[in-house]
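Every protein chain of the complex appears in place save one, which is left out.
Entry: chain A
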Amino acid sequence: MIELLDYPFMQRALLAALLVGIAAPAVGIYLVQRRQAIMGDGIGHVALTGVALGFLLSSNPVWTAVLVSSLGAVAMELVRWYGKARGDIALAMLFYGGMAGGVMIINMAPGGSTGKLNTFLFGSITTVSVEDLGAIVVLSMFVLAVCLGLRRQLFAVCQDEEFARVTGLPVRLLNLLLAVTAAVTVTVSMRVVGLLLISALMVIPVAAAQQVTRGFAATLAASIGVGVAVALSGTVVSYHADVPPGASIVLLAIAVFALVTLAAVPLTRRRARIAARQESAEPADGVVLEKTASGSTPSAP
């Protein structure tokens, strides 16, 4: 177990997995809150064009992927604003276009073939280079700064957009920032989880966490915990079983979700029992109401 830390490539892979395990659920929670859980998947498809473009221009595919997927995410956000009726069709075209563009461009690149995309589609622990790691650290710091630093603002926007606008929040700017942050997260994660599976790491930890939580902050913390746990253990499994890490991480995440869901059943029953006991202790809602009403009414003459 410990000896795998002796390999520099495993050190890099585990550090990358840790950062991805934190960043993916931290962004994903806002997408889930806005019921756009599938958005990460769409960005992943678009990022593929960016990766291929990196090969064609023989530059680091991480940076071209960041650029192209950010543009794609912003385009999706614009579709959400303006194209309410045909929005889903426009999004679907963006997804397919991204995928097709990637396959097209990679085959045009010198010595490129569709097979080269494999490590980006499902992740590959052996390919996290020192250069990649630098990009991953910088980009995931940006993601965490946005998702944790602006959590109250993003929470308000995703919870009730109209209220957020009337509060004077720059809602459009925050939505665009969230879209770009999601795109950056997808790109950061593509080495570890892969572009086709990243959306799972954004969504499943959040889904698992909210089986047992009541509040947003608690859900955020718990989903990051789940994300880190499955990303690290999945990477280790991937090393031992010699499978792409994306597969093991996502299967582990689904297993955690199933376990938490099963465990939540008795927990919910217990909560219901406690609530029922409390209600029988203070029987009438009216008693509470009277108490509060008299407590807050200004003393009328």
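Of note:
Keep this in mind: contacts are C-beta pairs under 8 Å (C-beta built on N, C-alpha and C of every residue); 3 or more make two chains touch, one makes a residue touch a chain; residues count from 1.
Just so we're on the same page, contacts and distances are computed from a predicted model.
A chain of the complex is left out here; the name its UniProt entry carries, from "Metal ABC transporter ATP-binding protein", "RnfABCDGE type electron transport complex subunit D", "Aromatic-ring-hydroxylating dioxygenase subunit beta" or "Heme exporter protein C", is "Metal ABC transporter ATP-binding protein". Of the listed residues A:Thr49, A:Ser70, A:Ser124 or A:Gln153, the one in contact with the hidden chain in the full complex is A:Gln153. If you put the hidden chain back, the residue from A:Trp81, A:Tyr96 or A:Phe163 that touches it is A:Phe163.
Along chain A, the points of touch with the absent chain fall at residues 29, 32-35, 37, 149-150, 152-153, 155-156, 158-160, 162-169, 206, 210, 213-217, 219, 285-286, 288-289, 292-293, 295-298.
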